[in-house]
Structures are given as structure tokens and as C-alpha cells.
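Only a single protein chain was left out; the remaining protein chains are all shown in position.
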Amino acid sequence: MVPLPYYLIVSGILFSIGTIGVLTRRNAIVIFMCVELMLNAVNLTFIAFSHELGKIDGQVFVFFIMTVAAAEAAVGLALMIAFYKNRESIDVEDVNLMKW
Amino acid sequence: MLEYVWLIPLFPLLGAVFNGLLGKKIKNEAVIGGIATLMIFCSFLVSCGILMQLIGLPAEERVFEKVVFPWIHSGNFKADMAFLVDPLSAIMIMVVTGVGSLIHLYSIGYMHGEEGFYRYFSYLNLFAMSMLLLVLGGNMLVMFIGWEGVGLCSYLLIGYYFHKKSAGDAAKKAFVMNRVGDFGFLIGLFTLYWWLGSNHNVWTINFTEIKAASSLLPYGGVVTIATLCFFVGATGKSAQIPLYTWLPDAMEGPTPVSALIHAATMVTAGVYMIGRMSFVFVKAPDTMMVIAIVGAATAIFAATIGTAQNDIKRVLAYSTVSQLGFMFLAMGVGAFTAGVFHLMTHAFFKACLFLGSGSVIHAMHHALHHAHSHDDPQDMRNMGGLRKAMPITFITFLVSTIAIAGIPGFSGFFSKDEILWQAFANPFHGGLNIFLWGTGAIAACFTAFYMFRLVFMTFFGECRITAKSKDHLHESPLVITIPLMVLGFLAVFGGYVGMPKLLGMLPNYFEHWLEPVFATAQGYAQTYVHAGAHHSHALEWGLMGLSVVIAVIGIAIAYILYIASPSIPARFTATFPALHRAVYNKWYIDELYDFLFINPCKALGSFLWKGFDVLVIDGIVDGVAKVVMGLSGMLKNLQSGYVHNYALSMALGVVVIIAFYIFR
Amino acid sequence: METLAMPAINFAAIMPETILSAVAMALLLVNVFVRSEQKAYLGYLSLIGILVTFFPIVAGWNAPVELQSGFNGAVLQDNFSLFFKGIFLVSAALSILISDQYMQREGCNHGELYPLILLATAGMMLMASGTDLMVIFLGLELLSVALYVLAGFNRDKLKSNEAGLKYFLLGAFSTGFLLYGMALTFGATGTTKIAGIAAYVAANPMITGNQMFLVGMLLMGVGFSFKIAAAPFHMWTPDVYEGAPTPMTAFMSVGPKAAGFAAFLRVFMIALPAYKPEWSALLWVLAVLTMTVGNITALFQQDIKRMLAYSSIAHAGYVLVGFVAGNAVGTAGIMFYMLSYAFMNIGAFAIILLVGRKGEPNNNVADYAGFGFKHPLLGLAMSIFLFSLAGIPPAAGFIGKFYIFSGAIQAGYIWLAIIGVLNSAASVYYYLRVMVFMYMKDPVEEFDWLKVTPAHALCLLVAVAGVLIPGIVPGYLLELAQKAVFF
Partner (left out) sequence: METFFFAIVALVAIVSGMLVVKCRNPINSALSLIVTFFCLATFYVMLEAPFMAAIQVIVYAGAIMVLIVFVIMLLNLRTETGSRYTHAVTVGTIIGVLTLIEIVYFFSGGRSGLTGATGGLNTETIERVGHTELIGRSMFTDFLLPFEITSLLLLVAIVGAVVLAKKKI
């Protein structure tokens, strides 16, 4: 039996790695992948809690998070394609037409 | 009649809406101006009716609150659209609607042919409505709405000639400074509301309820803070140190506006507000002292600056600031009645002076225009000898000048003398009194001097414009002179309702009338003032005489400098040509005079004007603006447009927040 | 095989959402048959849908409790959520009214716009009435995903693409925090139902010392703060507002913000009252930061859309003041303010939209020179909106602000109220600047391209009425807002 805090720490580490990725990478798709990593860290937390507490709610929540991730992926990638069509790049440092 | 008090602000509102919406289509000036004037005149009639009814009631029943409709009710917060009619607001509505009607009438003539005639009258009516809301408001919120409204209309009217850059700048300056004051007002309101509510569970902003609960307020402490905040609000609206510099600039607006808003009504709102809440102010002795000192300082300060001005309207503007200082001095020494009395008489004679100056400018403008001259029609150095061309304007102007200078028999004398006497004899400020009185007296001397300088330079002596222009100088039409005559009449006789007891010819109706309003405040004052020293009648007579002498000295100096000296050489030259040389010597004396007395004074005046006004006050305002703008630029640069930076700011926020909570 | 024990499905509790979704789906079908120059009809149809949706909202007011909740306590359509649903509908209707003209001008009048707006509105409604963190989360995502699309709706324009992409990346990032907060809250209390959390905290007061719960609460706060654009989670706002199509900027500056506040209020005030000292201290700081940053940065702006974006940040700050107060007056003030904000802000954007031309070259404040003379009525309307935004009486913005600040004072947050008033005083400067250009500068442009369609006029008329009437006679609306407060 693996103790709960182990899972939580692993998920915390994954969450932080995802955050670092969002803050440092420049490719919009990679940033999105890092966000997915963060969401997966949350999923792990939910399922670990769900298992520990003996409540299925957390797992259902994870199911919905996955759906949301899929929906976001569809729209997000569509936005990136639209942006790419006009700008020939999805580097976020080129996403700076509007500032100040 | 009292039930119909809501009609008073409603009429001007209707006029404003009518002219605002249809004025552009109508184009007929007589209809537009006529309707605007008629509306405010209807308000005046209603006000008269209310005053009559109020007079008919016994003194203690002269308070009437009319709830027009319930406005904000929630939990323990309650504010109705309510109007409060009591002797104080009755006087104010009479002044606002009465003087307002005359100025509306005058404007028909003065604004003739101006672009945006309908806009002007729409704003003017809107202003009258806001001002009436301000004085009639039964709670602080209604008053505040009027307070903001008059500021807004003042802004619109100062910027009326928006083609001129200076007008736009002046309008902005006025609005920003007024906002500083409004901020103080709101903070004061909140402080009072919060303190009464949290300590005594009296959540109210209603004047009568605050009055009833005012015995719960402590002396000093939180009341000092609240009243100081209110006073900041009053300094903004009533152009006192340090927020006065907008008023002289506000002369960029049309002259009738200066007469109505920047002399007779809006700028006195601060005085009215202190009077309305006298029962709170009197509980804060420190605030009273601050008010008295600021009032006295403003009075003398603006008066000295007034001596150095050559623009006829700017002289009057500084004079207004100075007279408002007198009113605040009265409020600060607990002489609320005297302050309100001066407010009223000042409204008469200063409105008359402004309208008179408008008449002069009007005539000058036409004369210069016909002669294709580009001289400034407002510069007194271009005027002179106008008394022959414009007799009615001259006489009314002279009468008002005598009134403001404080010559016995004219309205200004009664009110100003009462203020000076109270400054000397009040039981509040102990040793400070003599200084307050002295400052006031010197300011009165300056007042007499610069006002007569104005009269002499404008109406006496030789006309300094070209002969060609001179032929075109005419008296203004009736629509302009009638208001002048009415106001001139009031400037003389308006003071007789409040004749000092000492003179004893007439009972002091004014004081009796306002007694119930300020009774509570006087009651509180009794509990902490040192037993007021009893001054003999002889002393009062003496001081009264002294203030007359002071006024006469001021007039005499002006006479010597601006009438006598130029004319003496002329006569000498005519009769004794041999003594021509001596006349020149006379001139040297004059220059010595100038050197010894006038130049330092003028230098001080222009130093204060240039140095203090421009450098310090505007400097502070600009400095704050610069700092804020710098900060704005910095924050703006943070908004770099990079997603990374935005995400970084979010992540940083998260880290800081969580770190604060889990490591605390 | 045992049968499923179906929960009590109470359609009355989700009637507004159901109607909107049904209308949205129907519109998607109708869209196929409508020619591209007649897409305005879809707008009218969606307006009819919105009007119909008002009926269940009015009918549900003060409904018995058993009719309010449904789906095993997943939603609760109480007066609180009904009031907010009204705000969402108003903002959606006003935005739809001004959409067609703009979308035709910019050449992106795709019929999908209207279903997306309706579905986003349904998402907001779910956020306002959700009493389960799952429903709130899904409502928020429904809203966000639709808004990402709407922000990038003008897909041929780089600015719009950029707005959509920025909003998407940062929105997804913030979702991560929100979800992590929900996970930790779930772990600490064992439930995702708001009532369950409240009951658990009431039964186990010791839990307030639990750090996991505390961090969960804070992270949820961060997620909601992103949605309401509170500093320092506000930085997406100006860029997204500037780049998005103007009607959508109008829409997303009001509806999502109100929805964010609705969910924020419900979660924090019902589930987490035990933490009030902690979260009100946090929100105190956020409120001050938000107001100040928004106002100060707005001072410098030349682009009017950007200026209104910063001003909307500042307004979120004022509303947070009411939140910090945490009493009935403050909460009612929030609702009143959000409603009047819907009218004044969308009204202002409607004027901006009119002044703009294709490609929006006319968004500079200086382009408004002399506008007030060329178009007196439009100028008057704009002045009314600006006055309301600046909080000058008698517009509704003043009453709302006054009410919020008096709530803060009653709760003893006098300094917060003072900072708020100071900020509000400073904000006048940049609203005034637009007025100065409108009325005190000579016209540069003739504004002859400007065409007011009937729909647009209706929007402006409603907005002016919505600003002035509650400003002059706020009694009725304030009473409604007070009845809508859940405590």
C-alpha cells in the first residue's frame, strides 16, 4: 500500500513542472501540453483522494476534466491554426501585437 | 405651498431638458432664453410662496421635510429624495432663484448671437436645478448630487468657449480641483455615517436625524476628522486656500456665468454646507480654528493679489475669493448668521459687479470691434471715462463697489462689520481673535482699495481707447440694465434686514429668522467656550468706526493714485503754466509713493500670484499628476504583450499568496 | 441488474439554461439555410429565445425551495442566481443587438456567433446556480471555451487571433490552478457539494487549521480572480478586450465577470464562511491592487477600447470592495452594480462600435474630437455612460458605488472605502478626457460613415434607460437585489 502523501507529492511535482513549462516555453503547442501536464497532476490528486476517502466523486470529476481537456484541445488547436495562418508562427513571443 | 417644494428644482430641469432637446431646432433666441428665464422665475415665485408661508409659521415650526419619493432603502441605510425647507434653505432658494432669474434675463442680452445659445441656457438651467438640489437636499446624498451637479455644470459653462484652449484648460482645472473637494466631502460623510452607526447604531445621513443625534457626537476626535474632511470639500467648492486657483481661471467662461456660479451661488455652497451642519462643526473646536484661519488667510491673500490684476474680471474673481474668505472667517468664529448674511449681501453686490463688468466688456467689445482694434476688451488699462457713455452701468457698479467696500448705509457694511466684530469678540479662539480681526480689517482695507482702483480706472479719467472706438461706446440694452438696477437696489437696501442691534434703527430680522437653525450649534458652543469676555458697546462702536475709517483709507489711496494725481498736474498746467516743472516734481512724489507703498504691495501681490499660485499650488497639482503619470507609464510597460509575462504575474501572485498563508 | 435510482430531475431549476441551449441548437440547424447576408435573422431569433428565457426567471422568483434545487443538489436556482441570470441575459441581449452591424462590416458575420453567445450565457447561468464544484467548473469551462472562440471570431484579423490565443493559453493555465484548488478542497472535506463542504466545516471546526484546505481555498480564489480580472491575474484583460471583436468585448467585459463573481460569492460565502478572516484579508489586498492598477494604467491609454478594458479592471476592484464587506448591503451592492455595469459598459462599447470603421482605425480617444456636436444624441448617450462609469450622480454607477462603499463602511472597512473613493475620484480624469474630446475639440472627422441601425438604436435606448432609471429611482431594483442576497 503506497501512502497517500507519495501520490500527492508526485502530483505536486508534476504540477510544478507543468507550471515551469508554461512559464518558459515559447511554442504555444508546447505550452498547451504543459497545461495538460498540470491538469493530469490534478487528476492524479483527485484519484488519490478518491481512493483514500473511498468516494467515487473524485474519479467522476477526473472524467469531466478529461472531457474539458479534449474540448479545450480542439478549440485551442483551432485558434493556433488560425493564428498560424495569419502569422506563420505559433511562437508566443510573436503574439505581441497588442501591448501596453 | 410647502408641499410643492419639489416644483422648485423641477422647473429649471424642465427648462434644461426642453432647451437641450429642442433648442437646436428652435433657433429663436427669444423663445429659448424666454423659456429658460420663465422657468427659473417660476421657481422664484414658488420660493416666494414658501418664504411667505414659512414667515407665517411660529419660529419653532419652521422646519419642513418633504419626501418626494423613497430613494434608497436597504437594511439600516436609508436615503430618500427628500427636500428640507427651513429658514436657512429658504434664504438660499430665494437668493438662487432670485439672482438666478435676473442673470438668466441678463444672459438673453449678453449671449445674443453666440453660437450654441440653446446649449448655454440648457446648462444654465441645469445648473440652477443642481444648485437648488444642493440647498434643498434633506440628506447628504441629495446634497452631494447637487454638489456634483453644480461642479459639472460649472465645468461645462467654463468650457463654453471650447475653441479657446485656455477655456478648456480652465474647465479641466476647475473640475479636477472640485473633485478633490468632493473626495473630502464623501470621506467626511462616510466617517460621520460610520461613527454614528457603529457606535450608536444611528445609521443615518439625514440632516434632521443627524441633528437629533448630534448630542451623541464627542467634542473633537472623530468629529474633527470628519469636519476637516467636509471642510476640504468646502475649500474645493468655495475656492479657499489651497484649492482656490481654479476660480480666477474660471473667468474664461461667459460673464453671466461668472456672476451666477462663480460669485453668487455655487462658490458659496461650502459656506452653506458648514451652516447646514453647524451642529457638527461646532463640536470640533480645532476645525473651527482651522476654518477661521484659512478664511482670514484667504481673505487677505486674495485681496493683495487683487491689487495686482489688470483684467477686470480677474480683479472681481480674486475679490470673490477674498469675500468667501470673510464668510469662512465668520463660520470659523461661530458667527454662522453673519456668514450667511454676508453670503446673501455678497450675492447681490458681487452679482451686480460681475454683470456690470459684463456690460462694460460687452460695450468695449463692440466699440473695439467696430474700430477693428485688437485690444483686450477686459483690460482695465484700455478703459477709462466710461461713466459718461454708460451711466446706468456706472451708477449700479459704483453703488455695489461702495457696498463691498463697507461704507455705512450699504448692505456690505452691515454684514462685513458684523463678521469683523464677531472675529474680535467671539468666545472661541481666545488670543487668536485679535489676529483674526486684524487680518480681516487689513483685507477690508485692501478690498476698498482695489475695488475703487477698478472703478476709477474703468469709469473715471480719460478714455484710453482710440477716439474712433470711443464713438461706438454705448450703454447696454434694457435687458441687461434692468437686472443691474434691481441688483444695485438690493446691494444698497438688502442689508437692512440684518442691521446690527447696536445701530438699533431696525430690529435684526435676519438673526431672528436664522436663530432656530443655529440654536443647536450655539447650545453646544456654550458648553466648552471660555466665559466670553463682555465687550462694551463703546468698544463695538469704536471698532465699527475703525472699520469705516479703514475702508475710507483704502478708497482715499485709490483716489489719490488713480484720480487725484493725474488730474492735479492737468489743472496746474492749465492755470499756472509756470509751475509745470513742479508738477513733474509731483510725479516724482508719486513715484516715491509707488516705490514705498504700491510697488512692494504690487510686488507682493504678483509674487503671491506668480510664486504661490503658479509654483506651489499648481506645482503640487502638477507634481501629483506627474507621479501618477509616471506610475501609469511603469504599469503600462509591465503590460508587455508577452504571454509569458502575464503567466509569470499570475504564478507570482499564486506563490506569494500561498507562501504568505502557509509560512505565516 | 438493479435499476438506476434516478435523482429528482427538476427541470424548473435549469429551465433558463435548457431554453437557451435548445434555442442555440435550433439556430445551428437554421444557420445552414440562411444566406450569409441575412444572418441578422439569427440574431433576432436568439433575441426571441432570450426574451422567452426571461419568463422562467421571473416565474422562478421567490419559488418554493423544493422547486429551486434539483439534480441531487447540483443546482440551486435561488433568487441570487436568478438575479445574476437576469444580468447575463441583459448583457447577451445587448451584445447581440449590436453584433450584426459590426460583424457585417468586418466580414465575419457567421451564423455560429449567436449559438455560441447563447451557450456561453448558459455556461454563466450554470456558474451562478451551481452548488456543486463540478457544475461550477463545467459552467466556467462552457463559458470559457465559447469565449475563446468568440474572442478569436474574426479569424482573418491577426489582432483577433491573438486575443483568442492569449485568452486561451492564460485561461487554460488558470484552470489548472482552479482545479488544483478544487482537488485539495475535495481532499480536505470529501465532497464537492457546496452545502456538503459547509456542513462538514460546521461539524468539524478544527478543519480550518488544515493547511490543505486553506491552500485549496486560495487556489480556487486564484481561479475565480482570473475570471473577474483581479490584479495580479488581470493582465490578459486589456489585450483580449482590445483584440476581440467589439460586440464580443462588450459581452465578455460584463457577463463572464458577473458569472465569476456569482460563483466566487457562493463558494466563499456559503462553503467557506469559516475562513472569512483569511479570505477577506486576501481580497482586501486584491481589491486595492485591482482598483489602483486598473485606474492608474487607464490614465495613459490612447486606445479607447484598451482604456475601457483597464477601467473594467478597476470596476472589478470596486465590486471586490463589496465582496470584502461580506454583509448583505455589500452583496446587494455587487448585484446592483453588476447590473448597472452591464448597461453602462455595453452602452459605451456600442458607441465605440459606431464610431469605428472597418478594421477599426478609429479607436483612438482623439478620434472622438467634436463627436458630441456632430451627433448630439449619441454624444449625450456616451456622456451618460461615461458619467455612470465615473460614478457621477444621478447615473446608476454612482448609486451602485455608493451602496458598495457604504456596505464596506458598515462592515468597518473604512480605509478600503476611502481608497475606493480616492480611486473613483482619480478615474474621472480619463473618462473626462473622452468628454473633453467630444465636446471641447473641433471636429476632425465628419463621422459620415456612421449609421445607426434600428437594432443599435434599441440597444442604446435600453442602455440609457438602464443607466438613468436605476440612477434616479433605484429603490425597486435595490429591493430586488436585497431579496436576492442569500443570507
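Each chain gets a letter, A, B and C, in the order it is written, and its residues are counted from 1.
Definition applied: a contact is a pair of C-beta atoms (placed from the backbone, for glycine too) under 8 Å apart; a residue touches a chain by one contact, two chains touch by 3 or more.
Given the structure is predicted, the values throughout are model-derived calculations rather than measurements.
Undergrad: Among C:Thr53, C:Ser91 or C:Thr191, exactly one should touch the missing chain; which is it?
TA: C:Thr191
Undergrad: Which candidate, B:Phe183, B:Tyr318, B:Phe460 or B:Tyr642, sits in contact with the chain we can't see?
TA: Missing-chain contact among the listed residues: B:Tyr642.
Undergrad: Touching the missing chain, which residues of chain A?
TA: 1-10, 12-27, 29-30, 32-34, 36-37, 40, 43-44, 47-57, 59-60, 62-64, 66-75, 77-82, 84, 90-91, 93
Undergrad: For chain B, which residues reach the chain that was dropped from this view?
TA: Touch with the absent chain occurs at residues 642, 644-645, 648, 651-652, 654-655, 658-659, 662.
Undergrad: Could you please point out the chain C residues that touch the chain left off the display?
TA: Interface with the chain not displayed, on the chain C side: 4-7, 9, 14, 21, 25, 28, 70-72, 74-75, 110, 112, 115-116, 119-120, 122-123, 126, 132, 134-135, 138-139, 141-142, 145-146, 148-149, 152-153, 155, 164, 186-191, 196, 200, 204, 206-207, 210-213, 215.
In this text, only the chains that are shown with their structure count from here on.
Undergrad: Centroid from C-alpha atoms only, then distance chain A to chain C, rounded to Å. What do you get?
TA: Chain centres of chain A and chain C, defined by C-alpha means, are spaced 26 Å apart.
Undergrad: Need the CA-centroid distance for the pair chain B / chain C, whole Å please.
TA: 44
Undergrad: Provide the C-alpha centroid distance between chain A and chain B, rounded to the nearest whole angstrom.
TA: Roughly 65 Å separates the two chain centres.
Undergrad: Would you give the residues of chain A that are in contact with at least 2 other chains, written as numbers and ranges?
TA: Only 19, 22, 31, 92, 95, 97-100 qualify.
Undergrad: What parts of chain C, by residue number, touch at least two of the other chains?
TA: Residues 166, 169, 173, 238-239, 300 of chain C touch two or more partner chains.
Undergrad: Per the contact definition, I'd like the list of chain C residues that touch chain B in the complex.
TA: Touch residues, chain C against chain B: 166, 169-170, 173-174, 177, 211, 214-215, 218-219, 221-222, 226, 232-233, 235-236, 238-239, 278, 282, 293, 296-301, 328-329, 332, 376, 392-394, 398-399, 402-403, 405-406, 409-410, 412, 414, 417-418, 421-422, 425-426, 428-429, 432, 436, 439-442, 473-475, 478-479, 482.
Undergrad: If we count contacts the way the header does, which residues on chain A are in touch with chain B in the complex?
TA: Of all residues in chain A, those touching chain B are 19, 22-24, 26, 31, 92-93, 95-100.
Undergrad: Residue numbers of chain B touching chain C in their complex, please.
TA: Those residues of chain B that touch chain C are 24, 69-77, 141, 144-145, 148-149, 152, 156, 159, 162-163, 167-168, 171-172, 175-176, 179-180, 182-183, 186-187, 190-191, 193-194, 197-198, 203, 628-629, 631-633, 635-636, 638-639, 641, 643, 645-647, 649-650, 652-654, 657-658, 661-662.
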